[in-house]
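Single-structure report; data block below.
The other protein chains are all here in position, but one chain of the complex has been omitted.
Going by the order they are written in, the chains are A, B, C, D and E; count residues from 1 in each one.
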Amino acid sequence: MTGSFNPADTVWVLVSAGLVLLMTPGLALFYGGMVRAKSVLNMIMMSFFTMGIVTLLWVLYGYSMAFGTDVGLGLLGGFSDLGLRSAITSFVGAPGHEIPELAFVMFQLTFAIITAALLSGAIADRTRFRAWGVFVAIWATLVYFPIAHWAFAGDGWMIGRLHALDFAGGTAVEITSGASSLALALVLGPRLGWKRDPMRPHNLPLVLLGAGLLWFGWFGFNAGSALTATPLAATAMMNTQIATAMGALAWVATERVRDGHATTLGIASGAVAGAVAITPACGFVTPLGALLVGLVAGFVCSMAVGLKYRYGYDDSLDVVGVHMVGGLVGMILIGILATVLVNPGGADGLLAGGGLGQLWRQCVASAVTLAYAFGVTYLIARGVDRLVGFRLSPDDEMAGVDVVTHAESAYDFVGASGSIIATTHPLRGPIHPEEH
Amino acid sequence: MTGSFNPADTVWVLVSAGLVLLMTPGLALFYGGMVRAKSVLNMIMMSFFTMGIVTLLWVLYGYSMAFGTDVGLGLLGGFSDLGLRSAITSFVGAPGHEIPELAFVMFQLTFAIITAALLSGAIADRTRFRAWGVFVAIWATLVYFPIAHWAFAGDGWMIGRLHALDFAGGTAVEITSGASSLALALVLGPRLGWKRDPMRPHNLPLVLLGAGLLWFGWFGFNAGSALTATPLAATAMMNTQIATAMGALAWVATERVRDGHATTLGIASGAVAGAVAITPACGFVTPLGALLVGLVAGFVCSMAVGLKYRYGYDDSLDVVGVHMVGGLVGMILIGILATVLVNPGGADGLLAGGGLGQLWRQCVASAVTLAYAFGVTYLIARGVDRLVGFRLSPDDEMAGVDVVTHAESAYDFVGASGSIIATTHPLRGPIHPEEH
Amino acid sequence: MTGSFNPADTVWVLVSAGLVLLMTPGLALFYGGMVRAKSVLNMIMMSFFTMGIVTLLWVLYGYSMAFGTDVGLGLLGGFSDLGLRSAITSFVGAPGHEIPELAFVMFQLTFAIITAALLSGAIADRTRFRAWGVFVAIWATLVYFPIAHWAFAGDGWMIGRLHALDFAGGTAVEITSGASSLALALVLGPRLGWKRDPMRPHNLPLVLLGAGLLWFGWFGFNAGSALTATPLAATAMMNTQIATAMGALAWVATERVRDGHATTLGIASGAVAGAVAITPACGFVTPLGALLVGLVAGFVCSMAVGLKYRYGYDDSLDVVGVHMVGGLVGMILIGILATVLVNPGGADGLLAGGGLGQLWRQCVASAVTLAYAFGVTYLIARGVDRLVGFRLSPDDEMAGVDVVTHAESAYDFVGASGSIIATTHPLRGPIHPEEH
Amino acid sequence: MKLITAIIKPHMLEAVKSAVREYGIEGMTVSEASGYGRQGGHTEVYRGAEYQVDLVPKVRLELVVQAEQVEELIQVIADAARTGRIGDGKIWVIPVDSVVRVRTGERDTEAV
Amino acid sequence: MKLITAIIKPHMLEAVKSAVREYGIEGMTVSEASGYGRQGGHTEVYRGAEYQVDLVPKVRLELVVQAEQVEELIQVIADAARTGRIGDGKIWVIPVDSVVRVRTGERDTEAV
Partner (left out) sequence: MKLITAIIKPHMLEAVKSAVREYGIEGMTVSEASGYGRQGGHTEVYRGAEYQVDLVPKVRLELVVQAEQVEELIQVIADAARTGRIGDGKIWVIPVDSVVRVRTGERDTEAV
């Protein structure tokens, strides 16, 4: 049990795992605040349920499928570590940077959870909860676990053979969730009254709270992906902060010009877009590179979220426009901005004189991920729809999934003294009442 | 000042202390969302006040009572470190894993705070705030500090003599808070209109936010209790995640079958139940063991919260059903599932061939804790009730403790444009307005 | 890249940076809950925008202005590290405690962000958002970056020449934000209807959530300022907890006596006041010293927030009363309570036999900071007001800045089943329905 | 037809609803209101600044009924809503020209 | 003048508003209400404890109009608000003595 391991790296990975875990409740609130008050609980429930079911699958076979010994060609991990039996006493990591394997298992689990939870944003307000439960289990098994192997396992084809660069999951997390969401949105079809009825966020402070927790947790996501407490982790963290901030600025600047108003939903969305785009890139680009990544992501994503109106898919909370598009932005910009000055284990992109090679590898990795995730998710969603029925009945959708499915109301402010009309007038301030 | 200490372990304990401290505001929101809108502030106030008063007592004499040199028989720490004078420059921990004593003092303080704050859940809506203030100070002194000595100090009787296993406070935190809550609920009696009037949660997103913060903080609670950045910490963290997730799944599965609906309050409650049960066990069982602990806890606790209706005690927010019962589940399952493969400092339980010995020790430790906490709390509560009066007047209780006691209203949404009925219709989406 | 650095210290600083970053969303909610429902989004927006713009400036030139090689007399850092080019591969810190420079850049960035964001509290409800954007960029450049050099850079005059003690920013963060807020409040003038119309907090649970996040993040702020994972960090963390808790207790005790009610807004305010005051002192005083600092700060600040009514400046959310006054309390008490027993790099204050020397240095540092921040901010604010117009039109202010400027409503609870009047009656509890 | 409007204390709603149902009325409309009257409000304090809140939470009931039921219903409602304390509320009766059930278009007596 | 009060389903508000505007009425007052009637409520469950919520969300419209518009408007509103399901709501009409526009002090016909 006291084999050779690096205690500082171990702390860093454990802390990072905690931070990433927190992102899913953060996402639940971020999403929950954006839907109407009659389905906020369902939105949160989809995330929390995902925390449960994906953990179960991960322990049983998911970790093994993603990180077990490769079955060949870098396509899938084998079933060598079912039930995490051997992980208790072993270590993983580069020489001198070994950490307890369970720390790595835990860290990677939190990625699996949030990737799956992200999908719920595409299908707000109209999903039968039991269908979500079945879907997410199959989806994690057939879509996420394999792609995680490609992108995160040393012997996965994307990293080990293609030599694409993806520091923290631009493919496995962002493009995967975005492309899968597109498939889901297409299978489920738009919400009743979409484009006609008001569907504005019911609780924006909740959205901003969620965004704050996501921002915080993303440091674990990105800098934790260094898996070591080294300058690389510091660079990844700094770059994450920069791109997130720039995404926020670029989004609100865009909407200030385009719509005439800088919005809080916009600044939150832009922050997420920036963080998404820097996810694959944070360990390969300079701070000024990260600045550019964030700016591009904020602008491009703020435009991309309008595509759904044009093409008629109701990706309700813009998983496609933010995560798929943002992930693509980041993956591609690596091919342009990466430099080995930042990370000797990386590569030089176009601007650093590395030619088009890395850019090509980035595109291949992105395209394969996108195609696989979209295709398989589409088939799974169709299957689940046929077997279980993916959509609520129109009546239930109108009444609201919270009450119908979960038998709960999110809020009950009635009768509290603050909910009445109250003309109040200050009587006195402290200390010097006579001054009033 | 630069004595011999392990810096990685120090970081881990400091971070963990921060995480556990965050649990109490998390608990405040978790509890606050569950009560009616007219008493949410009082609920939150009880937690925050506890953060204040327990910190004061801890500095003055609490740490000394819990971790000062044993006065004999492992019953209580002495008054050797009043005011934390000597802790500034000393170190504690196993050889090679020493940490600054103040890191340990801080870490343990956060346990004292949350244990005391947990009790407020039993007495929602009806408690005189001044009585809570007096009660919690006496309770920490007479109930928590001694039991913390038994369970957490190396020379406490439970660990040092009985050799019961309790990794992170199944006895001192969970059973203690649950049993004390039962006593409190009995002394105060049920809320006016209990079982008759609607008492549904007024803000479930707040509850789920609280649950998310608790989940996050629990990693510090459990994995931090390793006090070292070792594989044991990783195991404890992984097990915490697994059991929490399984508790969540088991609870909603139970209510889906029993009540016909999976609820967000249920999934939050199940997560807490799973985390409670794994608290004592996380450093002694395998991941598959943790899976079982979580499932059992989720199921048993989801049934146990109904007992109050049967036996007529208004444990308003189910501290008994979740913490006492969950703590017992965890303590007992250690006796069955523990294995020295996970922790050489632990023991083998029944299934690992260790016989009934450990199970017996677990039961003794649990029973003594339960009896002591219940009995002494009952006496303190009776005393406080007699001296200060524990309950609000019926009129004040009806009007709502927030306004009456704290002279505040939790919410004032009146007049905000979002609080009006607003039929809105989308004019145009971004980029392609004409498409609408 | 793998130069000599201390991995544990690196982890600690990275984690601390994450914690401090989280404080700004926490502040956004803390502030947002305190204003009326019609301007909560604007309040949050000011903080999030600050996260964006200050990050940008920091990368471009801010870090260099604060921590670049001193241009002379300790007044300002030079422009030696624009764009963070050299920081990627270098290390900073005492021998044996080097950390990657980007970790330090990141850590210090989070201080710059929150200090700027704090100012928004003084000008709630009435500020043109574009003016805030312009103002905060100029303010960071002319006020914060220089003062950060004075107080945090080894060659800054305050630390390097005057030898004032300020562990984590009592001058650069607290007094600076407070004094600047006073200037801002004077330039903008009071809200329409101030002292006449009701301006009570619209969402106190949000305020308390924000306070909880601030409390949590403050550990990174203060203990992280040790920049090493040493006993000094542990002491700083313990002292932060103690003073925060004591501030909370002292504030509610004061208002219980003065106003007759202990309030949740009071306990949150007191916690912040205590944390503010211990910020400069946490690495120099004993736990009992911290206890005193917290008590004094809680009492003094709870009185100081009434001064605005007397002198007629509408410092809406009491940045002056809490941060300026609290910062002064902490700075001055260092001169009285500091002891080299806690920190050999510190000094002995009055009570430790150090005479009046240190007290004098504390007063000089505080006074210069206060005067510079107030004066320069006043000029900037006047300039921005003239060029851009700092205040909303009266009509816009009445209608609410959220809708007018950001084209958003914070909440829309209408039509959710929980927002209706609902008499509910329990049908049955679980397990034993017949018991009801 | 007549419209009975009753302003009552929120926590008496359940009792009044039961009483009305028992009397044989199967429909009514309920809404939130705030009352200003003899019953005082309360004081709130935020960072030492005191506010006087002089409105108190009330519930408004509206029942369209036949004219001959009015007197009895007033009694039923008043009895159920009474606590004997100041602020129990008011009931007033207004003449109604006609009532329509939206679903069917039925009028007056058939409509309620 | 007459006061038309209509209790309708919340999601029919947009349709009714359009219909009324088309008819030529340019003003009305809208508020939230809860309805009790034939249309049932729903059940909620919290930690196994079931609650019956027997009020359903409604919207109340108030329109002060000229007496001769009443019959047509009832038709317009009822048609727009009808889904054919139980709970579509009620419309009732009350005589109004006089109406004033606050801004100008105009009365009755000029006031609406």
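To be clear about the criterion, contacts are C-beta pairs under 8 Å (C-beta built on N, C-alpha and C of every residue); 3 or more make two chains touch, one makes a residue touch a chain.
Model, not experiment: these values are computed from the prediction.
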Residue of A:98, A:318 or A:412 touching the missing chain in the full complex: A:318
Those residues of chain C that touch the unshown chain are 197, 398-399, 403-404, 407-409
Listed in rising order, the chain A residues that touch the chain left out are 198, 200-201, 255, 258-261, 263, 265-266, 269, 302, 305-306, 309, 318, 421, 423, 425
For chain D, the residues touching the chain missing from this view: 2, 6-8, 31-38, 55, 58, 60, 70, 74, 77-78, 81-95
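Throughout what follows, only the chains that are shown with their structure count from here on.
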Listed by label, which chains are in contact with chain C and with chain E? A, B, D
Scan C-D, B-D or A-E for the interface that duplicates B-E, counting it as a duplicate when over half of the contact pairs agree by residue number. C-D
So which one's got more C-beta contacts, C-D or A-E? C-D
Chain B-chain C contact: same residues or different, taking over half shared as same? different
How many Å are there between the centre of chain A and the centre of chain C, using C-alpha atoms for each centre? 30
Multi-partner residues of chain D (at least 2 other chains): 10-11, 14, 17, 30-32, 42-51, 53
Residues of chain A touching 2+ other chains? 7-8, 11, 15, 197, 200, 202-203, 209, 213, 259, 403, 407-417, 419-426, 429-431
